[in-house]
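Quick one: structure below, then a few questions.
All protein chains but one are shown at their positions in the complex.
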C-alpha cells in the first residue's frame, strides 16, 4: 500500500521524475503498447519483412482498415503496436518528413534519419507539459543505400536498430522465439515464414493468415510491397506441415 | 474500493495514461456515445444506407431537428451517436474539408480522406491538454470512384471500415443482428430494410418509422438522399409482415 | 455518500467526462437554467410568440430592465431563462452575427443559421478548458422565408426545433400544459393567450400581466414587436373568465 | 458539515457551476459588496441623486479620498459599494468608453449603453478562467435624452434599472426604507433628503453629513455636480427636525 | 480548527473570494507590509515630510542602501514599508510614468495621477491569475500646483489621501500618536520633528537618528530633498529635551 | 504538527503569501544559498576584494571549473553562493547588460545600475507564476567613478551595499568575524588577508589556499584581476604566522 501510494504521486499530470529517476507516464505508455496486438520485423540480406497481427472484432469489419503496416515512403514501411490513432499521427509525420526531403533536396530520405525525426517528436511529448506521451511503438524498416535496415521506436523517444524485433502484446515470448530461430543469411521468403511463425509463437499454434498484415521492402528494387492474402495463406499452410517443409528446404 | 480509488487517480484533468496503459477520458467518451441513441450503416453494391434512431422527447418537438443523419458533401453522409453538439462540430469540420478540396483542387474529396481528416482532429483532442475528447462516434458513408464505402470514427480518433456497423446505444446487440443478417450482395432496398430491422433489434419489436432518420448515398448517381417518412412507413409496414414479404422477395 | 464523492470527482475544473460519459458542468449549467424564471415560445401559422415570466424583486425596480425577451434582428426574437448576464452575451453574439450577414451579403440571416451560430459558440465553452459553460437556455423565434420557426438552445450547445416549448423554472409542468393545449392551426392571438396561460400553469393560477414580457414576430410583416402592458392585461383578464371566452371563440 | 464541505468543492479556482447551478465565486463577490458601506441612488423627474456613506478610519484621512461617488462623464455619475480598487477599474472603463463615444461618433454616450459596456466587462470575468469576478456593485445615474436614468450593476454582470436603489452594507433595510418613502414625483431637493435619510435608515439615527458623499445629475443641464459639505449639513439639520420641516413642505 | 481549515481553502493559488467576500492573498500581503519597518508621512502647509525607520542588520552595511525613501520625480517622494524588492518595482513604475508624462506632454505629473498609475498596477495583480499581489504599502508625497499632497497605496490597490499617515510595523500605535499630535498649521521643521517622534512612538523611546531616512518636498521650490544625517541628529537631540524645546517653540 | 502542516500549505506552486505575510519559496531559496560554500567581499579604499571557498569533490576535478568568482565587466566582479547554474544565468545577464550599455551609450555601466538590473530580474521570478526564484546570492564588486562599491543581491531581489559582507554557508559566523576585524582604511593587501581569514573563520582554522578563488578590482586601474594560486598560498602562509606578521605590519 505504502509503495503504491508513493508511486501514484509521480505518475500524474505532466511527465515528471519519480524519486528513483523514472518517468511513470512513459512507462504507462509502454503498457499501452503491450495492450496492442503484436508486430514483428525481420531483416534479411534480401530485404526487410514487417508483419502484424490484426484482430478484427466483427466479421463485417474490413480487415484492411485495421491498419498495422503502413507505407511511409517508396522504400520505407512502418509496423505499429499500441494506440492506433497515435500511430497514425507518427506515420503521417514520417510521410511528410520523407516528402519534404524529396521536395527540398531531391533525394530519398535515409531510414535512420527518418526514424530520428519520429523519435525526436516522441521525446518532446515526454518532456514538455500539456500533453501525454505517444502510446505506441513502431518498427521502421527500409533500404538505405542498398542496405536493409530495421529500427524500433519506443514511447520514451529512444530508437534501436535490430536484426529482428517484436513489439506489442507477448513481446517477450516472440522476441525469444526470434532469438532462437533468426538466421542472418536467410532469404526474404524465409524471413516471411519466420515472421508468420513468430506471430503465432506466443499462442503455440499457427497464426491465422486472415489476421495478418504483411509487407516487404526488397533490397534490390527498394520498394514497399504488401504480400497478398492468398500468398500468406499458402505460406501458412506450408508452415503447418513443418516437418515436410523444413526437410525440403 | 481500492481498485476504484486507483482508477479515479488517472481519469481526471488532461488525458493521461493509467498504469495499465489506458486513457480513461477516451473510455468515458465512449460511454457518452453509448448514452446516445443508435445509428447503423449498411454498405450494399448499390449504395450506402445510414439510419438513426431519434428520440423525440415531446410531441411538440420537430423530429427533423433531432439531427442524427447529416449530409457532409453531395456524395457523403454522416450518422452520429453520442453528444449532439460535438457531432455537429465534426460534421462542420467534414463539410469545410470537403468544400476546401473542391475549391483548392477542383475535385470531390475521397470518403477515406475525409474520414481521416475527422479522426486526426479527434486524436488531437485526446493528446493535447486543455480540452476533453469528443463524446461522439460517427458513421461516414459515401461513394469513392464508384465504390460504396462505410467508415466508423471512435472517440480515440481511430477509424474502421465496415460492411455494416452500428454505433450508440445497444451497439453490441445490433451489431450481432447485422452479422447474422447482412448479405453483401443485397440491393439498396434490402439494405434499407435491414437498417430498419437492425434499429429495432435490441427491443425485439419493430422500429417506429416516426423515430427514424434514414438516408442513402446511391452508387450510380453518387448523391446523398433522405428517405421520406412515407416511404419509411411503408417499408416498416412490410417488415411487420415478414413472412409474407420475405417469401415474396 | 460513496456515490456523491465519486460524482464530485468529475464535476470540477474544466469540463471533462465522468465514467458514465456525462459532462457534469453542462448538467449543472442546466440547473442554472432551472433557477431562472420560465419563458415559453409558441409557433402559429401567423407568427411566433415569445413570453417570459419576470420576477421583479422590488416595487422600485423598472420591470423593463429585467430582460427576458430580446430583439436579435428585425425578424428574430430571443427569450431566455437562466443566468441573465450570460444570456446577454449570447444575444449580443446573435445580433452581431445578424448584422454581419446583412453587411457582408446584403441579406437577412436565417433563423436556423443564427441559432447554429449561437450553439456553436456554446459548444466551444463545453469542450475547451479555461472557461465554464453558458448557464442559460434560449428560445429563438423568427420568420424564415415566410415560415415561422422556433428553436431552443441548451447549455450543451444542442438546438431543437419546436412547435411550442418552455425553458426555465417549472419547465416540465409548462411543457406538459403546452402539449395538452397547443393547436397547430391557432392564430397569433390564441398563441398569445396560450403563452400567458402556460406561464401560469405551474402555479395553477392566472399569471400577473405585470410580470410578463411578451413579443411576437408576425409571419406577414416579419417584424419583432413587443406587446404592450395594456393589451397583456386585457388578454389576461379574458383568460380569467375562461368559460365565457372560450365559448365565444 | 456535509453541506459545508460540498459547497467548498465548487467555490474555488476558476468560476464554475455547483451541482445546483450556482456560481459561488460570484456569490462571494456579492458578499464583498455587502462588506462595503452603503450607497443609494434616487431618480426624480428633476434629476438623479447619488449618495454614499463613507467611513473615514482616522481623523487625519482626507474624507474626499475615500471615493464612493465618481463622475464618469458630464452627464453620468457612478456610486459604488464593495472592493474600492475594483470599483476604480470599472469607473475608469466607463470613462474611457464615454470618451471613446465622443471621439469616434462625436456624441454623448447613453446611460444604458454605458452601463452595458460595464456589465459586459464584469460578465467576462465570471466566465473565463484565470481571474476572479469584480467584488463591487455600482449605481450608474445620468440623463438620456432629457430622461433621468438609474442603473445598478452587480458582480454577475447583470444590470437593473431602478427608481431608487441601495447597494452595499444594510442593503435590504435601506431598500425597504426607500420602497416605503420614495415618491416618483418628488423634486431633486426631496430626492437629496430621501437619500440622506435612507443612508441613516439602517442605524435608526440621522446620518452624519461629514461621512456622506453626494452628487446630482440635473435633468435640465445634464451635468454631474457634487453637493457641498455645507449644503449637506444644512439639509441633515432640517431632517433632524422632521416634524417642522415636513409640515412646511 | 474548523474555522482555520475553512480559511485555508480560500487563500491559496490565484487571488479569489472567500465565502464572506474577502481576498485572503491581499490580506496576507498586508501582513507582509506589517513585517516591514515603519514609515510616516506628514503634510504641512510648507511641504511634505517622509520619514522611515531603517533597520541595518550589520555595522558593515551601508545604511543608505536600505532604501525606504525614494525620489520618484523632482516634486514627488515615495516612502515604503514591506517587501523591499516589490517596493522597488512600484517606485520604478512611478519614475517611468513621471518621465513619460514629461516626455509626452512636456508637463510635470500630478501627485494624485501618479498615485493612481501605481494603484492601478497593484489592483491588476490582485485580480488576474498567475501572480501574487504586491507585498508593500507606499506613502506618496509631493506638490500639486503649489499644494502639498500625501497619499497612501495599499496592497489591494486602494489609495487614500492623508494629512499624516503611518505604514508598516506598529502602524496603529504610530497613527494614534499622529492623531494626537498632528497640527495642520505646523511648519516643515515641526513636521520633521513630529515624524521623528512618531517613529519612536511605538517603542516609547527616542528614535535613533542613524536608523532614520528622511526627506522633504518643499511647497515653494517643489523639490525632493533628503535631510542630512547631521541635521537629523541635531533635531533628535532637541526632541530628547522635550520640555526645554517645546516651551521654547 | 499543526504549525507544520499550515506552513506547507503556503510554500508550494507559485510564490504566494502565507497568512503572516511571508513568501516561503523565497525563504527556501535562501536555504539553497546557505547550502553553497561561502563567498566574501571586502571594500577597501584601494579596491574591492572578492573571495570564495570552493569545494572540489575529487582530486581529478579542475578546481578552476568550480566557478565562484566571475568577471562581469572590466571593472566589475561577481562572487556567488548557492545554486551554481542559477548563478551563471545571473552572471550572464550582468555581462549582457554591461555590454549593452557599452554598445548603446558608449559608456561603462555603473556598479549600482548593474546590480539593479540583476535584482529586478530576480524579483520578477518571485512574483510571476510559472517559475521558481533564483537559488543564489551574489556579491557584486566594482569601481564607480573611482569609488569602490560592494553590493549583495538576495533571492527576494533585494540589494544591499556593504563595506564587507559574506554570503553562503556559515554566513553568520563569517559576517561576525568581518564586523570585528574590518578596518575601513586598510589597503587592498590587507583586504585580501582579511577575506582569506574570514573564509577560515567558521572552521577556526586557516583556509586552504587551494580551495580559494580570489579576485580584486583595483580602484586605480578599475580592472578585475584574479589573484594567482601562488600568491594566495604565500599570503595564507603569512596568515598562519599571525603574531609575526601582524606586528610587522
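To keep things simple, chains are lettered A, B, C, D, E and F as they appear, and every chain counts its residues starting from 1.
Definition applied: contacts are C-beta pairs under 8 Å (C-beta built on N, C-alpha and C of every residue); 3 or more make two chains touch, one makes a residue touch a chain.
Note that the structure is predicted; figures quoted are calculated from it, not measured.
Trainee: Can you say which of A:21, A:106 or A:146 touches the chain missing from this structure?
Mentor: Residue touching the absent chain, from the options given: A:21.
Trainee: So one chain is hidden, and I want to know which residue out of A:89, A:119 or A:190 touches that hidden chain in the complete assembly.
Mentor: A:119
Trainee: Provide the residue numbers of chain F that touch the chain removed from this figure.
Mentor: 4, 8, 11-13, 24-25, 28-35, 58-62, 64-66, 83-86, 88-89, 92, 125, 129-135
Trainee: Mind pulling the chain A residues that touch the left-out chain?
Mentor: So the residues of chain A touching the missing chain come out as 6, 9-10, 13-23, 116, 119-120, 122-123, 126-130, 151, 156-165, 175, 178-179, 182.
The criterion applied here is as follows: only the chains that are shown with their structure count from here on.
Trainee: Just to be sure I understand the contacts, which chains border both chain F and chain A?
Mentor: Correct list: empty, since no chain touches both.
Trainee: Rounded to the nearest 5 degrees, what is the angle of the rotation relating the C-alpha atoms of chain B to those of chain F?
Mentor: Superposing chain B on chain F takes a rotation of 155 degrees, nearest 5.
Trainee: Count the residue numbers both chain E and chain F use at their shared interface, divide by all numbers used there, and answer same if that is over half, different if under half.
Mentor: different
Trainee: Could you please state the distance in Å, as a whole number, between where the Cα atoms of chain A are centred and where those of chain C are centred?
Mentor: Distance between chain centres: 56 Å.
Trainee: With centres defined as the mean C-alpha position, give me the chain A-chain E separation in Å.
Mentor: Between these chains, centre-to-centre, one finds 70 Å.
Trainee: Return the residues of chain E touching two or more other chains; collapse runs of consecutive numbers into ranges.
Mentor: Within chain E, residues 13, 129-130 contact more than one other chain.
Trainee: Tell me, which pairs of chains are in touch?
Mentor: Chain pairs that touch: A-B, B-C, C-D, D-E, E-F.
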